[in-house]
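Removed: one protein chain of the complex. Kept in place: all other protein chains.
Which chain is which? They are A and B, in the order written, and residues in each are numbered from 1.
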Amino acid sequence: MIFGFPPSFWLGLVVNGLATGGAYALFAAGLTIIFGVVGILNFAQGEFFMVGGFVAFFISQNLGWGYWVSLVLTTAVMAAVGAGSYYGMFRRLQRSPRAVEVGLVTTLGLSILLQNGFTILFGAIPRSPNNSLLNDNVVVGGVDTGVLMLIALGISIVALGGLHLFLKRSRLGLAIRGVPQNRELAAIIGVSSAKVTTTALAVGMGLTGLAAAAIIPFYGVFPTMGTGFVFTGFAIVVIAGFGSIGGAIVIALLLGVVMSVAGGGFSASAQDAAPLVLMTAALLVRPNGLVKRAVRAQ
Amino acid sequence: MQPISHTTTRSRSIRYRLAVSLAACGLTASAAVITLSTSPAVASTSTVNVGFTLPLSAATGGLAVAALKGAQLVINQTNAAGGINGHKINLVGQDNSCNTVDGVTSAEKLLSLNPKPIALLGAFCSVSTEAIEPIVKRAQVPLLVDTAGNDDITTSAGVGGNNWVFRWGASNALSIDAIFSYVKAHTSIHKIAIITDNTAFGLDGGNDVVAAAKAAGITILSNDALNLSDTNFNSVLARVKAEKPDAVFDWVVWLPGAVNFYREYGQDGLVNTPLIGGLEIDSSTDAIFKQYQIHGFYDGMFTSGLKTPGAVSFEKAWLASGGNAADEGTAYDGYESAQVLVAALKKAKTLTPAGVQSALKALSYGPSILGGTIKFDAHNQAHDNLTIVTYKGTSASFVGTTKS
Partner (left out) sequence: MTTSEHSLLSIDPPVHRGRLAKSSGVLILLAIVATFPLWAGSDYYVTVGTLVLTYAGLSQTLNMVYGYLGYMSISQVTFWGIGAYAAVKVTLDWHVNPWVGILVGSLITAIIAVPFGLLSMRRSRNAFAIVSIVTMLFAALIANDWQSFTGGATGIINLPEPNIHLGSISITVVDERQFYYATLVIALAVLAIVYLLVSSRWGRLLKSIKADESLSASYGTNNTFHKVLNLSIAAFLAASLGAITVFRVTVVDPSMINFYYVAPILGMVLVGGGGSFWGVTSAAAALTIIPEILRMTDQYQALFYGAVLMIVALALPEGVAPTLMKRRQASLARRSLHERRRLEPSLSVATSPLGDANASASVAAGGSPAELDIDWSLVSGDLQEDLT
């Protein structure tokens, strides 16, 4: 017995945490790509996530096309939204002499707009698309983990694996990795800023949409669902260090586990405080993020 | 001096700014249209104003919008039936962002209406209510508090305190005491796990539960305050399950994330453990409770299973107005607030703030939707019924009502 619980219990918590971390990993990867390439901290990322959730709900429930189709289509739709947001908003922000601050206020305004707009349109009560797998649990050591959560983890692994290949093998992928590391050099070499940024936004938003579609059966979709996610996603990116996509994924899974262990082993408040405590610790220990990667301070 | 030519994409920039300015004009125009179309006419001198301050913006959950609509239903019904002695009531809502600063500003805005409002309803959130209390005292306008549950609202109202604040809904302490009376009298529950949330409602209620449990000699195995924007309550629930409590005491506020909590409660196999406390079962959770056959008992201010005449006509009116069944619980708050106020207005000798205050003091309104009587005690606190309901799934049996 460890701290009053059998080892299998702790194992169950770990499994549960990994499953939660999976969805966060998709979200965090998207956030990292967008911030790394666009250079603007997107306060409205949670709201794009929420929009993705509504899109997924519409596709799976209203159109009746189900979970798997909604995963693919939501990703596509949100990728298009991402690309569009470049021309609609981010390009303008990038050109501003004080991109980070202007971006902050603009995305903050967008976040308020979307949250309130969707509340007025759809109401605040969460809806959940029907899903036959919703009730199925995997029980490890007395800890239940929803099958759907594990599926979300699987989706994350597959999607992030694909992301990894894209980033390592394709030219555009390399450009996306390169831009955050040295913005001036990238410009000099002639990496087409518009193309890279649009792609990065498409990929980033696509991942966010995928995360939303994967989790709405067990999380529900409602206008303020982004706030919880964006906070944890942000914590992950801070701990991992901006610009490190692989790091974001690892930290996401780790954070999921830590939160689960904290909540299961100790108290809900501990679970709630875990991301903050870890963020603070990481910032104290390694100011530029835990993952060693030379990212030029912006 | 050589001018440095800018490589500005000036024409594109101008076009962009033009687009943005057009958007701004469009926005202003739509704001004007909305203002003109939604704000009711106040021209008539025989109209009285009633203000309602509540959290309307999305960041606060946006749930209270249904409360405003619920109140509006009652006002519309009253006006359609001729108003109060020929005077129509104009209900005006203002967002208080569920905080103190905006709470104060929203109350001031309402109090600046012309004519001055004869009463205020509000404020849903305890901290906003507390910030507004001194203001209504200075302005000498009665404030009818609905569900802001904090106990301090009662202790500082009425005798020796703020004579302008009235609360018709049960305070946290009253509700919780009622449950523990039932627990002691009718069950053999000895150990409980407490689950609340990290809002003022949950934490304050949690303190009351701890106090009441200790007074009743019941052991507390654990006390968790959930963050309702989390996805994952499974870990906490797993630990609670391992503790093997006789019952789980739930004092979780009605925010969107609560639905996920109930679903995971059912999924995690806690169904054999009664879930008791201050639940709210309505159409957004009906399916969950039915599917997992969660059972227990609770006392509530409203539940979709309640079939008193008042509840039936409320539900009918709400759904007919296009309201969402899922929002019934919140709409009830506003609806019943307005019912109580209108009852007082009808009894008021003069339709002035002071007249309304006297009418509230002397009020004996019944039956309420819960089947009780609204009558304010020395601390301006009413003791409406609380329904004690035992339930299994969605079938509920009303064990009875208890005075709060």
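To be clear about the criterion, a residue touches a chain if its C-beta (ideal position, glycine included) is under 8 Å from a C-beta of that chain, and two chains touch if they have at least 3 such contacts.
Keep in mind the model is a prediction, meaning the values are calculated, not measured.
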* Structure fact -> Out of A:Ala76, A:Leu108 or A:Leu133, only one touches the absent chain, namely A:Leu108
* To do: Among B:Thr47, B:Thr105, B:Asn163 or B:Gln293, choose the residue that contacts the chain missing from this document, as touch is defined above.
  => B:Thr105
* Structure fact -> Per the whole complex, from B:Thr199, B:Thr231 or B:Thr273 the residue touching the absent chain is B:Thr199
* Asked: Per the definition of touch given earlier, which of A:Ile120, A:Leu133 or A:Ile157 contacts the omitted chain?
  -> A:Ile120
* Residues of subunit B in contact with the chain not shown -> 1-4, 6, 17, 20-21, 23-24, 27, 31, 34-35, 38-39, 56-59, 65, 68, 92-95, 97-106, 108-109, 111-112, 126-127, 130-131, 133-134, 138-139, 150, 152, 156, 198-200, 202-204, 207
* Residue numbers in subunit A that touch the chain omitted from display -> 41, 89, 92-93, 96-98, 100-102, 104-106, 108-117, 120, 231, 234, 238, 242, 269, 272-273, 276, 279-280, 283-284, 287-288, 297-298
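Quick note on the criterion: only the chains that are shown with their structure count from here on.
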* Cα-centroid distance, subunit A relative to subunit B, in whole angstrom -> 33
* What residues of subunit A sit close enough to touch subunit B in their complex? -> 5, 9, 12-13, 16-17, 20, 23, 92, 112, 115-116, 118-120, 123-126, 128, 135, 137, 139, 142-146, 215, 218-220, 222-225, 227-229, 231, 256, 259-265, 267-269, 271-272
* Structure fact -> Residue positions on subunit B within touch of subunit A in the complex are 16, 57-59, 61-63, 65-66, 195, 198, 222-227, 229-239, 241-242, 256-257, 259-260, 263-264, 267-269, 284, 291, 324, 326-327
